[in-house]
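Note that one protein chain is taken out, while the other chains of the complex remain in position.
Per-chain numbering from 1; labels A and B assigned in written order.
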Amino acid sequence: MPAAARTDRRRPAVAAVRRLPEFLTIWVPLLLSAGHLISFALWTIWVSFTPSTLVPVSGWVGLRNYTAMVATRNWQIAFDNLLVFGSGFVLLSVLMGLLLAILLDQRIRGENVFRSIFLYPLAVSFVVTGTVWSWLLNPGIGIQKLVNGLGWTSFRFDWLNDREMAIWTIVIAAIWQSSGFAMALFLAGLRSVDPDLIKAAQIDGAGPIRMYRRVILPTLWPITVTVVVIQLQFAITTFDLVRALTGGGPGTATQLPALVVYDFMFQRGLLARGAAAAVLMLLILLAVLLPYAAWRYLQRRQSAHA
Amino acid sequence: MNKITRRAMLASTTGLIAAPRLARAQAVKPRLTVISQWSAGSDGAAITALGKKFEEKGGTWQHSPVPGFTTEMMNKLRAQIMAGDPPACSQLKGPEIAAWSKIAATVNLDALVAAAGYEKVVAPDLARLHKPGGKWISLPLQIYSTNMLFLSKRAMDKAKADRIPVTWAEFNALAENMKAGGVTYPIANGGTRPDDGQKFEAALAGISPAAYRAAMMTLDEKALKGPEVKAAFAQARRIADWMDPNTAAQHYSVNLPRFVAGDMGMMIQGGWAQGVLLNAGFKLDDFIIAPGPCDNGKPVFLLNADAFIFWQRKEPDLQAGQTLMAQLVMDPAIQTMYSQITGSIPVRTDVDLSGAGWSDGQRRTAAALKEAVAANQAVLSLAHNMAQENGMTAAIIDVLTEYVKNKAMTPDQGVARLSNAVEGAR
Partner (left out) sequence: MRETTFTPNRLLVYLAVLLLAAAYLVPLLVVVLNSLRTSEEIAQTSMIGWPKQWAWGNYVIAWGDFCIAQTCAGIRPYMLNSALVTLPATLISTLLGSVAGYAVSLWRFRGDRWIYGVVALGIFLPQQMRLLPWTVVLRDLNLTNTLTGLVMIHTIQGLSFTTLFCRNYYVAIPQELIRAARIDGAGFYRVFWRIVLPLSPPILIVTVIWQFTHIWNEFLYGVTFTTGQQQPVTAALIALSASVADIPQHGVQSAAVMIAALPTLLVYLFGGRYFVRGLTAGAVK
């Protein structure tokens, strides 16, 4: 047994002090992070049960803020929109990222240039993205006008003004902004597929489709999960982009929970209502993440017992 | 040793007691910390000019403009108040003044207001907003009307019209004539939330100022469900139908080129639109400004006014700064300077606008205000947060903006949704 361990056995106090820097290095950042997250969440939950309007005050109003928020049209519209936007955006941005990655994986000339072109939108701030796309998608000055001007006069692309379709304009702008990240992840994944597996499959006579299904896509599965998580985070918290692109309009057609929270907390001076909306947002998130966490837990148990 | 020490101590203590009085007698250099949202454009220029005047009088001016809109400014104000460090003076307006005055201590300005004789020259509805507890705690600075009628000269020519419409019926007739004469879209308004609010409030105030007062300012239930409100929704629907369907949520300024060219006919906008038109390079003889339509013959004035609120501070130099600022803001010369820069009209009803620095539009607006006050038809704008607190205003505008964008909504549905929204936000 090494000498140091023998000494530490006999003097646990010395051992503890010697390990103090390590202990601090591990725990201080993690506790700061976890601590602030938990305390901020708890604070918001507390505020949601108070009668706070302009500034936080103490008091107890039970579930009044929650029932009021759930009964608000803006929230109901926002909730529906989140389901549509969330699922649509995540699915489409994953597909777009995959498509871009497959294309770039074909060893084309100028791959570096194309990769930079698909990645640069990540560098742009959300406010700029929303503003520029609001110009491009405006039928009077943007894409529709351009296509009409080129001769195809019956072309219409006025989703921005259409109360049913406006939410999809946000999907378009959001995909432009963030598909580069998905592409980067998938490209990394495609490039890390085990060449032996591919050779084995080729020897077995597998065609391209089967190659993808049996070898490549399963390798990409863990990466897909990460992409979905990051894009989900974007979908739930996105705020600046929507505000700049549609402002929640036309009318109230593209309200989203993050906008409602900001609107009620800060614009309307109704802190407690806004806090209740924020807590509801977190509950929606839990509803999505808990089943996934449970599934992963079961998976691990299975593979441990297998 | 003891005798000397005791006498010395007595002398020094007396000196200490005397010192504060001495300091008060000396002049304290006034200083002012200001928070506002006016960082650019003519608003920014105006407040910078005000700051220069403050410094000319010997003060130190410390203005922190908060970029963004009013919400960002309020966030900053809230953060400062929560940190225990409110600015000596900040921008605030409307019923929010009363609401915010409950969360932090303000300065009682009664003495200064009385000394300047200010209360006599301010419109009563406006003065009321600045005295939430019966005492003056804030001072209004400039007035805009939100229901001015802008007419494109070229569009008027196309409609072969030579009279400015005075009632809503005449307005509607003119719009039809414009359409018949080849004006593609008779209305050039935008689609932002305040803009949608403006369309409705101009309609309601024009149909019946008394109904507007009852419904929008007092939130009387019967008035909210009454025939005037329904008629206002119907008029708003007509206005919306005459607009370019591609407007969506855009700012009205994107329509200005077509407005001037005669492809769009009329705008119901605040007086600030004149400044916007001129800054865009258009000329005064491209358009006509008139008061918004009112059905009972006398002008109705929808008031929008900015103001400064004064937060209590212990520091003597900030207190001196507040006194100086209050005096400046009530001064007719300063109000003249400010309004000439921004294109608004002064708060004081006794300012003479016949001088060179004023435009016809401003003169017409000031005259409209005077007449409206005399006829008790100067009301507070809902769309610009003067009639109600932000929460209630936002709830009402939710209904209005959806109504304007959703052509399938009927006036009856509008009325129902409106009263629901008001009840829900009470």
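We adopt the following convention: a residue touches a chain if its C-beta (ideal position, glycine included) is under 8 Å from a C-beta of that chain, and two chains touch if they have at least 3 such contacts.
Remember, it's a predicted structure, so these values are computed and weren't measured experimentally.
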Response to the item:
Contacting the left-out chain: of A:Leu92, A:Leu136 or A:Met165, that is A:Leu136
Worksheet item: Which one touches the absent chain: B:Ala280, B:Ala333 or B:Ala416?
Response: B:Ala280
Response to the item:
Checked against the full complex, the residue among A:Ile167, A:Val242 or A:Met265 that touches the missing chain is A:Met265
Item to complete: Tell me which residue among A:Ser58, A:Ser87, A:Ser192 or A:Gln299 touches the hidden chain in the full complex.
Response: A:Ser192
Discussion item. Which parts of chain A face the unshown chain closely enough to count as touching?
Written reply: 2, 4, 19, 21-22, 25-26, 29-34, 36-41, 43-44, 47, 56, 100, 102-108, 112, 114-129, 132-133, 135-136, 138, 140-142, 145-146, 176, 184-185, 187-188, 191-193, 195, 198, 202, 208, 211-212, 216, 222-223, 225-226, 233, 236-237, 239-240, 258, 261-262, 265-266, 271, 274-275, 278, 281-282, 285, 289
Response to the item:
Touching the unshown chain, chain B contributes residues 37-44, 47-48, 51, 63-69, 72, 75-76, 78-80, 82-85, 253-254, 256-257, 272, 275-276, 279-281, 342-343
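We adopt the following convention: only the chains that are shown with their structure count from here on.
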Worksheet item: Taking each chain's centre as the mean of its CA atoms, how far is chain A from chain B in angstrom?
Response: 40
Worksheet item: In the complex formed with chain B, which residues of chain A make contact?
Response: 53-55, 68, 71-74, 138-141, 158, 160-161, 163, 246-247, 249-253, 263-264, 266-270
Worksheet item: Hey, which residues of chain B end up touching chain A in the complex?
Response: 71, 74-75, 78, 81-82, 96, 99-100, 102-103, 191-193, 244-250, 254, 389-391, 394-395, 398, 401-406, 421, 424
